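Here it is: the structure, laid out below.
With one protein chain withheld, the remaining protein chains of the complex are depicted in position.
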Amino acid sequence: MSARRSVSLTTGAVLVGLVVVAAVVSLVWLPYSLYDTSGGRLTPPGAGHWLGTDTLGRDLATQLLIGARIALATGLGAVLVGGVLGTAIGLAAAFARPWLDDTLSAVLDIVIAFPTLLVAMLLVAARGASLGTAIVAIGLVMAAVVARLVRILARRVLRQDYVTAARTSGTTWARIVTEHVLPNIWPTLAVNLALQFGLAVLAEASLSYLGLGAPPPNASWGRMLQDAQQTAFEAPAGVLAPGLALVVLVIGANLFADGLRDVADPTRRGRRAGGTAAPGLQTGTSGGDALGTAVPVASPVDPDGRPA
Amino acid sequence: MSAALLGLSDVGFRYPGRSGRSRRADGSALALDGVSFAVQPGRHLGIVGESGAGKTTVLRMLLGLASPDTGTVTFDGAPLDLRDRAGIRRFRAAVQPVFQDPYSSLDPRQRVDRIVGEPLRSLGVAGGSEASDRVAAALEDVGLGADAGRRWPHEFSGGQRQRIAIARAVVAGPRVLVADEPVSALDLTTRVVVLELFERLAEEHGMTIVLVSHDLAVVARLCADTVVLRGGRVVEQGATAQVLATPASGYTRALLDAVPRLPR
Partner (left out) sequence: MTSAITVTDLRIATDDGTTLVDGVSFAVEDGGRLGIVGESGSGKSLTALAVLGLLPAGLTATGSVLVGGVEVVGASERTLRGVRGSVVAPVFQEPMTALDPLMRAGDQIAEPLRRHRGLRGAAVRAAVREAVTDVALPEPDRVVRAFPWELSGGQRQRVAIAMALACRPRVLIADEPTTALDVTVQAQVLDLLDTTVAQRGTALLFISHDLPVVARTVDRVLVLESGRAVEEGPVRDVIAAPTHPYTQRLVGSARTLQDALDAGRRGTR
């Protein structure tokens, strides 16, 4: 991995890591209690309250730390729901007969057409606002996006000769999925899930901002923004803190996704040695294949991975 | 004449899928029509045809991946039933493939030893240390060192990858090797070497090879018998020497004449 490529990955990991640390810390220690309103209205940042207080006198730093927990929980929860459900549906569509595949694809397209917030609002209207409902709503829309991606990736894999070889080797379809399909779609899927994580965090923040997230005393960054919005110029810390926190987490997730994609790029591997991911080409040996010694040959390949 | 190992008997097959796109250029809807031929043990069989001849469909049937609409695929003299699980297992252990594209026939996310060992695992032919031994032996057999096992496919060239695919095909000790254009994607010098490998392995392990190819020279080099396919039908078949020396079909003659020649 060249130095340039790992920067995205490490930077992203560091940024996300900061938020993770904040969330973990919040589980064992908080500067104040969330219910403690003794700080005085809109106290500026100082020794007592590092980020100041909000309009009700509650410590902002405390809320920020708890908000980290909520942001991560939503991100991970939604990715889990969306990832698992989406993969299952996507695989089903990939294996399905044409008519079923068409039906599923149409349903997925319809779900994707709905803005996430709209779906969330519908669910909240039905089941009441809560963190769980928010996670499920975001997860459901994510599942549709993931399913569409998995369907395409899985179909591409299923067309490969190594899947046919697995069948003629007697491997059951179930094992083909676990041993061949999933490992091969995972790199691209992981990148997508990392991006979805960031989107999920933003979606939750939006929901909380609109008052549709977890009910008070919820400390979501989105809700913090809502509270601080009227007094933004009087006490900027109230807006800057949650805003920056969101930026750090989402950009961190996106950078991490970029880094993952760079690491998983198959044409990079093709540069080091003789093989590439380009099928159907005239290829052969570049040194000593008569004895077939397995020497990684630095065979000339162009950046598309084709032998020259 | 000894009993046929593998064969097609009056096989017909329609293109599946939505109507309208499923017809041939000449309007017929048949991918295969009345195809019959047999693989005799010890006599390698070449199946020659251009694109659209139906080679792929024949191949899929020989590998038990598709069932004919009419007619039967026979194995060891009996019709092949894809629903008979035990029977299919025996069939798969006896009939193994080598594909055309060395870049798509190996799972890029698995190490070579795992790839080569898959038939042993899935067919329950061997396990544990016996399996590792057989994988190592197969890799040696195809001219790759046993230490090739720990490496990844992308570390190998096209010719070497084809050898890995061949190792996978022979590891379970099959009686028939069905090879789909196995050298078409390889360089000229590698082609000859790989064909020699096929020949040697077939002799050492008592395997019969079915070679699907558009290249008559390759078929001439390796196969005792030849079947010529065109438009889903068999236009000619018989001993290779006979088919090439005295082709009965004008199409075969056209194929022969079209092969570009080196000046003397």
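Which chain is which? They are A and B, in the order written, and residues in each are numbered from 1.
Heads up, the rule we're going with is that contacts are C-beta pairs under 8 Å (C-beta built on N, C-alpha and C of every residue); 3 or more make two chains touch, one makes a residue touch a chain.
Just so we're clear, the structure is a prediction, and the values are computed from it rather than from any experiment.
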Positions on subunit B where the hidden chain makes contact: 25, 50-51, 158, 187-192, 214-218, 220-221, 224, 239-246, 254-264
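Following the convention adopted for this analysis, only the chains that are shown with their structure count from here on.
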Interchain centroid distance [CA atoms averaged], subunit A/subunit B, Å: 44
Touching residues on subunit B, where the partner in the complex is subunit A: 17-18, 63-65, 88-89, 92-93, 95-97, 99-110, 115, 118-119, 121-123, 142-145, 147-148, 151, 153-161, 163, 165, 168, 185-190, 193
Subunit B-touching residues of subunit A, taken from the complex the two chains share: 98, 160-162, 164-172, 175, 179-180, 183-184, 266, 269-270, 273-286, 289-294, 296-297, 299, 307
